[in-house]
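Below is one structure; the comments refer to it alone.
What you see is the complex with one protein chain gone and the rest in place.
This part shows chain A:
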Amino acid sequence: MGGFSQAFADAFSLLWDFDARVFEIVLLSLQVSGLAVLIGTFIGLPLGACLAVGSFPGKQTAAVIVNGFMGLPSVVVGVVVYLVLSRSGPMGDFGLLYTPSAMVIAQVVLVVPLMAAIARQVVEDTWRQYREELAALRFGWRDTVRVLLHDCRFSLSVAVLAGLGRAMSEVGAVMIVGGNIDRSTRVMTTAIALETSKGDLPLAIALGMVLLALILFLNAGAFALRTSVMRRFE
């Protein structure tokens, strides 16, 4: 019990002293996950909206696949991205393996289906209400997707938050494609896994606290923003 208390005390001390190692890892995590979610937003949300609005052969199959991929095991994504980026893979010449870029790619693959599936559901529900009006105003599918994405912006923030949560808490894929290299590709989750296995609990706990606080802070911020803007337009 005393060991745990000491570990927590040391973890707080690391945070209090703005330990460079901790904040380097936190910064890289935010950069990797933030960029992955940003890219995922530009791919996942329009993809989900197109699946909701579009009318094409195989639409149901596509929707089932996207829904199924929401729960993609991150280690599987890691292995696939590893194979693609490895020297003998189709993108091997870019030399991306074991770089933050590889981690961003893996996280994009993880978050896109999740964001697309949530977006599809949200947009489809709204489209059912708007369908006739937009058709009577002669909206084509591109304009329809654009208008619906804008109109559902408050609900779609949930998709973005879900993507962010998935990206920031993910460990398997970034471990495989990033290699967990100190001062290069070590992010919060891989560092926590490593430091715990090494027995360096203070650093693992400090990073865990930062990770939790960040996720809570981002969710609270998004909730507050959503509530205030919704109050104006709902």
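Note that contacts are C-beta pairs under 8 Å (C-beta built on N, C-alpha and C of every residue); 3 or more make two chains touch, one makes a residue touch a chain; residues count from 1.
Just so we're on the same page, contacts and distances are computed from a predicted model.
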From "YeeE/YedE family protein", "Cytochrome bo(3) ubiquinol oxidase subunit 3", "Glucose-6-phosphate 1-dehydrogenase" or "ATP-binding cassette domain-containing protein", the hidden chain's UniProt protein name: "ATP-binding cassette domain-containing protein"
Which residue of A:12, A:69 or A:154 touches the chain not shown here: A:154
On chain A, residues whose C-beta touches the chain left out of the figure: 129-130, 132-140, 143, 147, 150-151, 153-154, 232-234
